[in-house]
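And then subunit A:
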Amino acid sequence: MIAVNAEVLQLLLLLSAALFSLGVYGVLTRKNIIGLLIGLELMANAVNINLVAFARHQGGTAGQVFTLFTIALTVAEVAVGLALVILLHRSRRSTETDAAAQLHG
Partner candidate 1 sequence: MSAFDALNGVEILAVDGIVAVGALGLLLADVAMPAGNKRILGYCTLLLLALGFTATFTLDLTGTALGGAYVGDGFAIWCKRIFLAAGFFGVLGGMDETARIGPRRQGEYYQLLMMSLLGMTLLAGARDLILLMVSFELMSLPLYAMAAWGGIGTYPKRKGPLPSMELPAKTKWHRPAEAGLKLYLVGAVSSVVALYGISLLFGIGGSTRFDVLARTMNAGPVMSLAVAMIVGGFAFKIGAAPFHMWVPDTYQGASTPFVAFLSVAPKAAGFAALVQLLLGPLAGHTDTWMPLVLALIIVSLLVGNLMAVPQQNVKRMLGFSGVAQMGFGLMALLAAGTVAHTSGQKSEGLATLLFFLAAYMVANMGVFFVIEAVAASGRTEDETADEKDSDDTLAVFRGLHARSPGLALAGLLFVLSLGGIPFAIGFWAKVWVLLGLWTAGYGWLVVLAAALSAAGLFYYLQIARSMYMTPEGDLPKVTARMELGLAILLLALLTMAVGLFPGPVMEAARVAVGLG
Partner candidate 2 sequence: MTGLLSPANAAALAELPLLHIVVAAPFVAAMLLLFINDTKPLAVRLIGVAGSTVSLIASVAIALAYDMTAGGIQMTSSLPLVPSLGISLELGVDGWGVSLLLLTGLIMFAGAFASWTVKTRGREFYLMLLVLVTGVFGVFVSLDLFVFFLFYEIAVLPMYLLIGIWGSSNKVADAGPFKFIWKLLDVGGKEYAAMKLTLMLLIGSALIVAAMIAMYIEAGSTSFDLRHLEKTHFSLGLQMWAFPALWIGFGTLAGIWPFHTWSPDGHASAPTAVSMLHAGVLMKLGAFGVMRIGMVLLPEGAREWAWLVGGVAAINILYGAFAAMAQKDLKYIIAYSSVSHMGVVMLGAATLTVNGWNGAVYQMFAHGLMTGLFFALVGLIYEQAHSRWIPDFGGFAKKQPFIAAFFTLGCLSSLGLPGLAGFVAEWLVFLGAWQSAFSWWAIVGLLGAWITAIYVLRATRRIFWGPAPDPKWTDIRDPIGTEWVALWLLGLALVVFGAVPGLVMDFIDLTTAETLPRVAGQALEVLR
């Protein structure tokens, strides 16, 4: 275990930023909804890393509790998302985002 000093915090935050950006890249470029969800997970993961880094830096419980919550939130969100993917697949036989592009203008 290493103490999260300013340097480590900085590193973790940058890691989180990088993951977040990768997630952004993922959600922006994926045509497949599951692929898109993967990007979303990366972004969520970045949030978690942030929280953990801060929590460890500050030392209280709040950050860790918060992380716990965000993990749960993310999971719940993905669950609903996947359900929607299945629904879309059932009606359109496709899991691409463009399958849900009839409402426009």
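For anyone wondering why these and not others, all candidates are chains of the complex that A comes from, given by their letters.
In this section, contacts are C-beta pairs under 8 Å (C-beta built on N, C-alpha and C of every residue); 3 or more make two chains touch, one makes a residue touch a chain; residues count from 1.
All values reported here derive from a predicted model rather than from experimental measurement.
Engineer: Of the numbered candidates 1 or 2, which one touches subunit A within this complex?
Structural biologist: 1
Engineer: Which of the residues in subunit A end up touching candidate 1 in this complex?
Structural biologist: Touching candidate 1 from subunit A are residues 13, 20, 23, 27, 33, 36-37, 40, 43-44, 46-47, 50-51, 53-54, 57-58, 60, 62-63, 65-66, 69-70, 73-74, 76-77, 80-81, 83-85, 87-88, 90-92, 97-98, 100-105.
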